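Complex shown without one protein chain; remaining protein chains in place.
Chain nomenclature is as follows: A and B, assigned in order of appearance, with residue numbering initiated at 1 for each chain independently.
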Amino acid sequence: MKHDSLRPIVAIVAVIAAVLFGRVLPTWTLSLATVAASNALVALGIVILARTGNVSFGQGLFFAAGGYSVALIANALGITDAVVQVLIGAACGGLLGLVIGPLIARYSGIFFGMLTLALSMVFYAALVKTTALGGSDGFNVGRPSLFGTTFSDPREADFMLYAISVATTGFAGIAAMIVFRSEFGLVSLAVRENNLRVEYIGISSHRIITVNFAIAAMFAGAAGAFALMAQRHIDPQFSYWTTSGEFVFVAVLAGYQSVAAVFVASLMLELVRSFSNLYLPNTWQLVLGMFLLAVILLLPDGIGSLWGRKRLRNVAPAKAVAVADREVQP
Amino acid sequence: MTSLLSVHGLEKRFGAVVAADGLSIDIAAGQMVSLIGANGAGKTTFVNMVTGYLKPDRGAIALDGVDIGRRSPRRVAQLGISRSFQIPQLFVDLTAAENLAVAISGTHARALSFHSPAEGEGRREKAVELLERFGLAHQADRLILELAGGVRKLVDIAMALVRRPKLLLLDEPTSGVSAEEKFATMDRVIHAVAPDAATIVFVEHDMEIVSRYADRVLAFYNGRIIADGEPHNVLRDPDVRRHVTGRAR
Partner (left out) sequence: MNFILTVILDGLIQASWLFVVALGLTLVFGVLKILNVAHGSFYALGAYVAATVVTTVAAHSLPPVAGFVAMLLSVALIASAIGLLLERSLLKMFYGRDEVVLLLVTYAVFLVLEDVTKLVWGVNPIYATQPYELFGNVEFAGLYYVGYDLALIPISAAVGFSVWFGLNRTVIGKIVLAVIHNEEMSVSMGVKVNRVYAAAFAFGILLAALGGALTAPKISMQPGLSSDVIILSFAIVVIGGLGSVEGAAVGAILVGLARAASVHLLPQAELFMIYLIMAAVLVFRPEGLFKREMARRI
């Protein structure tokens, strides 16, 4: 992920342009784009973590934790400001990630994945049975506001959400690009490549993984806040394995070569979902499944590889895990 | 003369296999020591224990008087011992320069930057300088994936030099190198290490390399040292001939 040809300035302009573009988009595309941005944010976190060789199949945990904590705080303290809510979601996700990360970072390959999955399901099960939180039905929250302004016109409210989510995800993407090219980013790749050597040169691979994990958790928490604001409803499904699976789906579709690809992949997912629901009910999963198979077969490095680097980086997600799994004998 | 590395009563078993049986060795700074022995005699286990990858069942290891027996490889590296590997342990999908940049980042592992470029802050320059010592500066931007085994070995050793270690352990530095290249390779390694004046301990199977480069030879057999001295004497020792070099007479 080095030598990204996109300079941060250009990317910032692109994000601002995307936000402003929302003004001319029809309302139904606004909510679609908001969901896509939110999913892309979680997927971005998965990509960041995957660079250390670990794929998380349980990001739903942080997604739900972010959503629930924002919902509870919003209802209890009457905080409706969208920006504050996103910050709360991110903070909760990040904190939880810092707590869980050190425990999980000791495991490799599929065990890492399975553990993240297990933890998200433990959370799901706990949420389903907690009547105070509405059990499997969850509960509702009110409309978000922004800097004191409430939006009674649905079109304005949708645009506000769109703007916040696209801006946040966009800037997260830019930050990700900078980190990928940084010292920390290179060391993270090294951890995936050969964590034995990493230890021998004085770096704690455990710490590197934990930090990346916390970043991914923070992103997922923020995304949970977005999803909450968009649906004005939270329920345990946020932590179910199929939700986590969708996030991984987007990450895999995107590949690990390009941050922009994550947004494209997420957008594609939402478009497919919307259109197939519209014209052929009960087929969006069918189409997605076929699509995923096609990508795995024809574009093993994800759609990002379509406009990939000149230098070929062998970072297909599967290989990422396999390399981390390798038991290296000195 | 105080020892740089002091090992005392080291024991290690793997089930029924005795890899170390009361090893006691003192290595002084500046010595060039070679470890020889058949496969399974305990040489690599010794290296693994000294570098913290394996914990000895019993015994003590000290570097410059500081006990390092129970430390992790990370800590041991920070204290001044580096090693190279029999099979080069590199970051295969990164370039040679990037590999070294990561090793350089390792010298301030607690303060990694999230924004300054991977090869910034002088890291690239230092990486190229290290590669240049091995005559590999022109390979700096090639992926390890694309480099031949012999070159990888050298990069592997270069990685170990980043921390300017007091003690450098080389695990079979010339294995996999063609016969006519062996001396050139070893010369290159000695030349590259010279500026840092590290004490070198190297595991070798090629007795010509051993006799030419080592000041002192330690012969391993069944986890014990069966001979210790100048190459000339050790290689003619009857036990060494029986258990290590295998000469008929």
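Keep in mind that, in the parts below, a contact is a pair of C-beta atoms (placed from the backbone, for glycine too) under 8 Å apart; a residue touches a chain by one contact, two chains touch by 3 or more.
This structure is a prediction, so every number in the text was calculated from the model and none was measured.
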Legend entry - Neighbouring shown chains of the undisplayed chain, as defined at the top: A
Legend entry - Contact with the hidden chain (one of A:V128, A:V141 or A:V259): A:V128
Legend entry - Contact residue for the chain not shown (choose from A:V19, A:L87, A:L196 or A:L299): A:L196
Legend entry - Contact partner of the left-out chain, one of A:L161, A:V211, A:L288 or A:I303: A:L288
Legend entry - In subunit A, positions touching the absent partner: 55, 103, 106-111, 113-115, 117-119, 121-122, 124-126, 128-130, 195-196, 199, 205-206, 240-242, 245, 248-249, 252, 282-286, 288-290, 292-293, 296-297, 300, 316-322, 324, 327
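One rule holds in what follows: only the chains that are shown with their structure count from here on.
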Inset, instruction - Please work out the Cα centroid separation of subunit A and subunit B, and write it as a whole number of Å. - result: 43
Legend entry - Sites on subunit A touched by subunit B in the complex: 2, 178-179, 181-187, 189-190, 193-194, 196-204, 311, 313-315, 328, 330
Legend entry - Contact footprint of subunit A on subunit B as seen in their complex: 44, 47-48, 51, 53, 72-74, 77-78, 82-83, 85-86, 89-94, 98-99, 101-103, 105-107, 109, 112-121, 123, 143, 145, 159, 162-163, 171
